[in-house]
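First comes the structure, then the notes that go with it.
Excerpt of the complex: some chains, original placement.
By letter and in written order, the chains are A and B; residue numbering begins at 1 in each of them.
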């Protein structure tokens, strides 16, 4: 796998693993307290798997492996959702070796479509979509005005962060947290948070390049 | 966190090994997967039943693998739905040509992972169908939920659908019966105290001394509300009320009752609850054809219990009373 690609995935993975406790605590407040544990288990598995792809430079192939690995290691709601997201993002990035603005835009779009389909959800239901959908929109706005990858991702991250904030104001209607109804108000959604920190990790990694 | 474990990462693996060692006459491992299937695979001509979910609900689900109940059970991480590849392996291991029915508890994660497994199995040409158990009346079926949770009533689905499959029914019939149970079973629970997921290392929630949670799920997820501890009779009254408000039953109706311990509740307390349940149902002119009291669908060491009431007709009753021979339920 090309060095850079490997490092991008690693950076995202390490961020999730590093935020295991925080994500778990968020889930404990309104869900069943396992989101960080699940995601960290998944990215530990990804880490192990990535070793076998050292020479691979096709982004699509790598993302497909990540998706498959997440599906078979995360479980819960996040596993199928993020797994599907990566699998779908692998389609427009198939054959690509560079994370350019257009590719990332298409990847986000495909990932979101996959999540919506798999989870039968839409925005406003206090899920990861509340971070990802606005992030994608902001990214596309940036792309339309010719901004760089980093600039577009900055816009996306900002929007994702606002999306996470927004999840505090609404009640959950999807996933285990939804059983809490009104009591979920005031708490931020763990899945939206993990989505945000993954985007943020990507941005920060690219900034460091 | 005080637990008799080695390392949190290994609890499911080591538990499965311990189960197989204890119950080798009933179950065996599908090598390399968190899947237990019957030690003796029934011959062709039997629809296979697979259930599963997060671990921590023992004896559910592997404890119900055996004659008259399940053919296979899939164990996820603690309180986390198993992944599709695991469910897929279970399906492949139990299928013998008459199709496989998946019994899923209604949690988004479980539904998604099991559905992905169905897609995988269908691609292999295996006929797989599913039922989704949603017996928990604590969660109102309103616009802001994705439906009710599946809790202890699931065990009654295993029992009755299992008996139907054992009797040689076709997949469609077994599914019809499973759905009939789901349609006629209601449950609700309460917790005195939380539990601790090994990998989390601390309690899923904290209740004050004297505080209880009503309508708890089986994953430590919060219930409908908290209140001050009341007497067993008052709590039971409330739960039965909620169940019967959701499923009004006419006098003379036959029912089955399951008083399910969540893990740390002494049988003594479950029997005290059963006494009140029986009295309340009798008052309403209902006849209890069968009662189960014990730990059937637990939440690790959570203290508390749930009550399930199943409305019976002659078909359901006969299947409920049919024999079963599994590690956790033997009935002849």
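One rule holds in what follows: contacts are C-beta pairs under 8 Å (C-beta built on N, C-alpha and C of every residue); 3 or more make two chains touch, one makes a residue touch a chain.
What you see is a predicted model; the values in this text were computed from it and never measured.
One representative per chain kind is drawn in place, while the complete complex holds these chains as A x2, B x2.
The rule is simple: only the chains that are shown with their structure count from here on.
Centre to centre, using the average C-alpha position, chain A and chain B are separated by 32 Å.
Across the complex, chain B meets chain A through its residues 54, 76-86, 107-109, 112-113, 116, 138-139, 142-146, 149, 197, 199-200, 204-205, 217, 219-222. For chain A in complex with chain B, the residues that touch the partner chain are 24, 28, 30-34, 37-38, 41, 71-81, 118-119, 171-181, 183.
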